[in-house]
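The block underneath contains the structure these notes are about, expressed in structure tokens.
Left out: one protein chain. Kept in place: all the others.
All chains are identified by letter, namely A and B, in their written order; residue positions are counted from 1 within each chain.
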Amino acid sequence: MSLDAATVRRIARLARIRVDDNEVETLKSELNAILGYVEQLGEVNVDGVEPLSGGAQMALRQREDFVSDGEIPEQVLANAPDRVGNFFAVPKVVE
Amino acid sequence: MSIFDLTIARASKALKAKEISAVELTTAYNGAVAALNPRLNAYITTTPELALEQAKAADARIAAGEATALTGIPIAMKDLFCTEGVRTTAASKILEPFVPPYESTVSAKLKAAGAVMLGKANLDEFAMGSSNITSGYGPVENPWKRVSDPDAKLVPGGSSGGSAAAVAARLALAATGTDTGGSIRQPASFTGLAGIKPTYGRCSRWGIVAFASSLDQAGPMARNVEDSAILLNAMAGFDEKDSTSAQREVPDFTRALTRGVKGLRIGIPAEYRLEGTNPEILALWEKGITWLREQGAEIVDISLPHTKYGLPVYYIVAPAEASSNLARYDGVRFGKRVDGVDLIDMYERTRAGGFGAEVKRRIMIGTYVLSHGYYDAYYLKAQKVRNLILRDFTNAFAKVDAILTPTAPSAAFGLGEKMDDPVTMYLNDVFTVPASLAGVPAMSIPAGLNAEGLPLGLQVIGKHFDEETVFAVSAAIENAAGFSALPELRAK
Partner (left out) sequence: MAYTLEGRTGIWEVVVGLEIHAQVISESKLFSGASATYGGAPNAHVSFVDAGFPGMLPVINKECVAQAVRTGLGLKAKINLFSRFDRKNYFYADLPNGYQISQFEHPIVGTGDVEIELQDGTIKHIGITRLHLEQDAGKSMHDQHASKSVIDLNRAGVALMEIVSEPDIRSPEEAGAYLRKIRQIVRYLGTCDGNMEEGSMRADVNVSVRKPGEEFRTRCEIKNVNSVRFVMHAVEAEAMRQIEVWESGGEVVQETRLYDPSKGETRSMRSKEDAHDYRYFPEPDLLPLILEQEFVDRLKAGLPELPDEKRERFCRDYAIPFYDAGVLVADQATADFYETVAKGRDGKLTANWMSGDFFAAMNRTGKSIENPPVSAADLGALLDLITDKTINGRIAKDVFEEMVETGKAPAAIVEEKGLRQVTDTGAIDAAVTKVLADNQDKVAEYKSGKDKLFGFFVGQVMKAMQGKGNPALVNEAVKKQLG
């Protein structure tokens, strides 16, 4: 499966990373090199094999329902690149 | 003997016996950092004043008879652990201004034990790399030099390159690292250190900047197996804030060091003997086998048939998880923001400006392999093959107690080498990745030097939650190897 320039741009858009025109070709060949390398998984027979996720196989631990966190707005906002009062601020969105 | 020659175990004793003070020890290391770090770039952020404060507090604790094995011990903290009030960058420009208002569980445990933090160690950006060259704060120089070309700068390995270089050059007594596909073990091998990636779930991931959630594990990097065990004792343990944290007792790992290997079955996997592997590495592997046999272990040939698929699986799964984990770096709530004409433009410029090339590549690969129409062929398939890799280990561990392999396919290489394409760099992790995918514990110990005088490591892999056997086997190798070489470029 080989990527073309249009796909590279589409992926960049999905990932919200700006890619300039002069970067597309390089990115394309680098990504295709990686994809070419992982293609060899096509050789492996996985009939009847379940996908694995995470090395630990335990059941999900559930916590008790009570308020144990939050009420720290100053700390939450302390690293904000932009804020308006106690809100985070971003360029205006038009819906 | 110089103060820099003290190991954790030795230093701890000396501190208790009041032969030295924590302040003296930290002052010496602060001086070493000031002298050598400008060249080696092992630290992104140094915290000498904070370290001195912590050392003073350590001395008070020692005087009160309340010291632990780590009280007063100066360490380097990989800059992937969020440290409250101290800038944490993950070696990325996008986090340049980020000062966490919280402390990671692992670094908090070390703090509570009285360890002293000298600074935040350099790494590959967001832990993505095997050489530390992807750091947004410059590469790290390996203090080890080739005999034939002592001026050439070598890489310390990665992603925990800064941690490795710091410990090897004695700019720290020990360090924390993280290992996702080999990021503790491979740099340990390149710098002559003992480093262990514990079982997945053994250490908490809370507060560690996430790269690949199903693979990331914190672990120690130290001068020898004993120091690693002392550190792991303090770092490991169940954390209720991490749903993947194992509810398991933490044994005293140092007690495994004297077990010996008599009667243990050690597996030698055929598939790790790759075509074209450096003969020096193969020879060292043979030596390791002999050492263990001589100490009473039984050597068993085993097969881990899906070994060669480890890297392709890793380079689908890890980027996929990373592409999602790094979506939060958007300039909205923390980190660096680049302005844009609208929200989307702001996101795109912020992320393009803040992420380095390798991170961008991996995010894009990850985005692609999860995208509509490709998920089954790539991500789902990779997770199935991952299960087969786990099965390989499960089957092998029915016959053996531990597995011995080389750690890396080469010794430390030169800055600027292996840059032809991304994949060449990825091949550094060929021996370390399978253990990560299976979640089993694995350790690298320095076993010898190559003809160029560079360290080579051997890897010991154990069963889930059986770090004790890993430590026992590693100690046996360490004893036999008698590795005592040191890089010329170091604090003395």
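Worth a mention:
Everything that follows uses one rule, which is that contacts are C-beta pairs under 8 Å (C-beta built on N, C-alpha and C of every residue); 3 or more make two chains touch, one makes a residue touch a chain.
As the structure is a prediction and not an experimental result, all values here were calculated from the model.
Among the chains on display, the ones the left-out chain touches in the entire complex are A, B.
From the set B:53, B:242, B:421 or B:452, the residue in touch with the chain omitted from the display is B:242, counting the whole complex.
When the whole complex is considered, the residue among B:43, B:334 or B:413 that touches the unshown chain is B:334.
When you scan B:54, B:160 or B:214 for touch with the missing chain, the hit is B:214.
Across the interface with the omitted chain, chain B contributes residues 82, 88, 90, 95, 98, 100-102, 104, 205-210, 212-214, 240-244, 320-321, 323-324, 327-328, 330, 332-334, 343-344, 347, 367, 370-372, 375, 379. Within the complete assembly, residues 10, 13-14, 16, 53-54, 56-73, 75-77, 82, 84-95 of chain A touch the chain that is not shown.
We adopt the following convention: only the chains that are shown with their structure count from here on.
The mean-CA centres of chain A and chain B are about 23 angstrom from one another, to the nearest whole unit.
Residues 1, 3, 7-8, 11-12, 14-19, 27, 30-31, 33-35, 37-41, 44, 46, 49-56, 58, 60-61, 63, 72, 75-76, 78-82, 88, 90-94 of chain A are the ones that touch chain B when the two sit in their complex. By the touch rule above, chain B contacts chain A in their complex via residues 97-99, 101, 199-201, 213-214, 240, 243-244, 246-247, 306, 308-309, 311-313, 315-316, 323, 327, 330-337, 339-349, 351-352, 355, 360-361, 363-365, 367-368, 371, 374, 377-378, 380-388, 390, 421-423, 426, 438-440, 464.
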